[in-house]
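Encoded as structure tokens, the structure appears first; notes follow it.
For this view, one protein chain was removed and the others were kept in their places.
Labels run A, B and C following the written order; every chain starts at residue 1.
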Amino acid sequence: MTASHKVALFPGSLRRHGMTRRLGRILAELAPPTLAIETVEIGGLPLYDADLEAAAPSAWLDLRRQLQGADAVLFVTPEHNRSIPAALKNAIDVGSRPYGENSWAGKPGAIVSFSTGAMGGFGVNHHLRQCLVFVDVPTMQQPEVYLGNADAVIDERGRMVSESAEDFLRQFMTAFADWISLTRR
Amino acid sequence: MTASHKVALFPGSLRRHGMTRRLGRILAELAPPTLAIETVEIGGLPLYDADLEAAAPSAWLDLRRQLQGADAVLFVTPEHNRSIPAALKNAIDVGSRPYGENSWAGKPGAIVSFSTGAMGGFGVNHHLRQCLVFVDVPTMQQPEVYLGNADAVIDERGRMVSESAEDFLRQFMTAFADWISLTRR
Amino acid sequence: MTASHKVALFPGSLRRHGMTRRLGRILAELAPPTLAIETVEIGGLPLYDADLEAAAPSAWLDLRRQLQGADAVLFVTPEHNRSIPAALKNAIDVGSRPYGENSWAGKPGAIVSFSTGAMGGFGVNHHLRQCLVFVDVPTMQQPEVYLGNADAVIDERGRMVSESAEDFLRQFMTAFADWISLTRR
Partner (left out) sequence: MTASHKVALFPGSLRRHGMTRRLGRILAELAPPTLAIETVEIGGLPLYDADLEAAAPSAWLDLRRQLQGADAVLFVTPEHNRSIPAALKNAIDVGSRPYGENSWAGKPGAIVSFSTGAMGGFGVNHHLRQCLVFVDVPTMQQPEVYLGNADAVIDERGRMVSESAEDFLRQFMTAFADWISLTRR
């Protein structure tokens, strides 16, 4: 019997019915049964401001607790202006603070970036990776996922319409489960 | 007589009395008289969410108007987790939208990154540059500013205590004025 | 009558009959008549080694002279391992030295990255841009070119088989000519 791991899924978009949500659900379904995936709601976090730490907003404290309770982290995100969407960057900043209390530290991570255009969010994928070095999230290298033309792969009702893309994402989630088992301390 | 240019200064930190504010004031003082520098307040912008565009928050509309009224943009920013602070990324995202109405387009820009440590915010500096390609801000290449050990250069009351750093920042602002004159369309 | 500008084209691949060469020729043909485009041969440059500067290889000196004689620079490149191909990085390093004699300084630049896959060389495009900040090449922001699926757009004999791609590259070259006129000092 293998161990079970709790995975906190961080969405890169706040849209309620957008591609990020649909893709997140698909990834949760395709994951091996050893992974329990729970989406973190990041839209209610006040913008990070160190001046507020003295009386930290409760939404910040909730995020930090949720992160501390997770075994691993998964990012599912579009690209905004060739980089990380502000709401997702805010979650990263909030989780990394206050100084000396980084809640991300040591949790294995993986990234799924996507776009409706062809490029699949290369910019956000690697900007995220640069942040994850600093907050000490050992991040899976391969397989990389840059899911381009997402509209052609996932329909309006959130169903995969490409078998090869589905297979690839299933392999990705299996590799992630292996990566967690390998690097979780 | 030379033309006068309005420069919108975007701070990378929301702290009210932090280094970002002090450095912003110093840069405004050191700028040639042809530049009128005004700081944009970005702390009150709701997190970017495309679902809200149908009835866009007034703070978003204000930011877009302010940006449209500027001739150029200047970023003064610390680094958060090796990248752009969330509040600043949020301002970039808000200003670039709604789709097809990018308020940044064509405005010359420059970046001053800083840190209290030695490295001067290299990560935020270049992540910002990647965004500025997409939103079409022609960004000054040289001189680069990575102001390290900012605490040793600017004191608690916001005065420069290093003459060489002051000279360098004055040259930077002069070069920026030239860059604006060269590239402003 | 407009001024004529000499553009040094730096290829990112050493292959003699590869896509880089074909794409380079197409760009030269699509360019406005005010641009005279000449490809720089970078395959014969010894690897950069500061120990050799005391008696610099003649191929290095030739590259530097050729660069100094150009008004602008154009990069046409595939991606190798998510970054700049070694041969092209070598040309950048050779051209930037010896210390204090950077032959790139002030020459306007533009980048065309491509791939046979979908992503169009995003990684090389932006790594190049980071280098170009340092060597002081004011680089055109828009339009960006990430030419994906290049094999479907350009055939074996080097002809464009997509009219829309051809139009886009023609617009790109026209925008580059404008950028050179704007920023050439």
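One rule holds for everything that comes next: a residue touches a chain if its C-beta (ideal position, glycine included) is under 8 Å from a C-beta of that chain, and two chains touch if they have at least 3 such contacts.
Note that this is a predicted model, so its numbers are computed, not measured.
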Hidden-chain contact residue, picked from the options C:Thr39, C:Gln130 or C:Asn149: C:Gln130
Candidate in contact with the missing chain, chosen from B:Leu52, B:Ala105 or B:Met119: B:Met119
Per the touch definition above, residue among C:Gly24, C:Pro85 or C:Pro138 touching the missing chain: C:Pro85
Touching residues on chain C - with respect to the absent chain: 13-16, 18, 43, 45, 47-51, 80-87, 89-90, 92-94, 96, 123, 127, 130-131, 133-135
Contact set of chain A toward the excluded chain (per top definition): 105, 126, 129-130, 132-134, 136-139, 141-142, 144, 182-183, 185
On chain B, residues whose C-beta touches the chain left out of the figure: 82, 118-120, 122-123, 126, 146, 148-149
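Rule of thumb we're sticking to: only the chains that are shown with their structure count from here on.
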Chain C and chain B - chains in contact with each: A
Relative to chain C, chain with the most remote C-alpha centre: A
Mean-CA-position distance for chain C and chain A (Å): 36
Numbers and ranges of chain A residues touching at least 2 other chains: 82, 123
